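All protein chains but one are shown in place.
Let's turn to chain A:
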């Protein structure tokens, strides 16, 4: 206490000068509703040049992929299924990156300082981000479905054959689920790394390196072949795109996403709630 050079024990009260009494009576301060937070998060996904082009790329990729199918696919392959696969593959790369950036830009660009000050409940901010990310994902899938349908009509008109509509509601539902899981995967990496560069590198390891590693292992090691669907999350998710899901497939999807998605997501969220924001 010797260093405490207390030059004044009390901070003086309000100056005697004729300062206006109290400010205008407080207007009713209302809590921030969740819908508003989701709206804000959606806005933040579109309002930078990078964000805008990332979003625009969803539309651009759909159109380019559709055009490519019309130009290069053989006549008998002009079916809705071909279009949806052609659009779905590049989209499954773009969508998770949108999810990653919605989280990491708060840290890499340090906007979290403002965000978490205005909304000091980080769990709510994260929930709003998940909701807005999934809204974008589902909207993108419907856009892709529509572009693919137009492509199918145009393609069939060019080939002179009847348009083949071979996507069932269940199939579409599975494709949406696969992309939603992909986006959650991106979200999880964003939450875990809290840095755009780290999370995107992590994402490519997840989606490119791991499948090859697991595939190679399964090709050379007998014992791993039966195990692969349980541990290789990409393997389990990819089946949503092109196979009829059996009960066992669903179980394998559940187990592999538990390890590769849900547990790391929980760890990352816990860290986000506690970490210091600088």
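A few comments on the model shown:
Going forward, a contact is a pair of C-beta atoms (placed from the backbone, for glycine too) under 8 Å apart; a residue touches a chain by one contact, two chains touch by 3 or more; residues count from 1.
Here is the rule we use: contacts and distances are computed from a predicted model.
Per the UniProt record, the absent chain's protein name among "dihydrouracil dehydrogenase (NAD(+))", "4Fe-4S ferredoxin-type domain-containing protein", "Rod shape-determining protein MreD" or "ATP-binding cassette domain-containing protein" is "ATP-binding cassette domain-containing protein". Panel shows chain A; residues 3-8, 11-15, 19-23, 26-27, 29-32, 36-37, 39-40, 43-44, 47-51, 105, 109-121, 274, 276-278 of it touch the chain omitted from the view.
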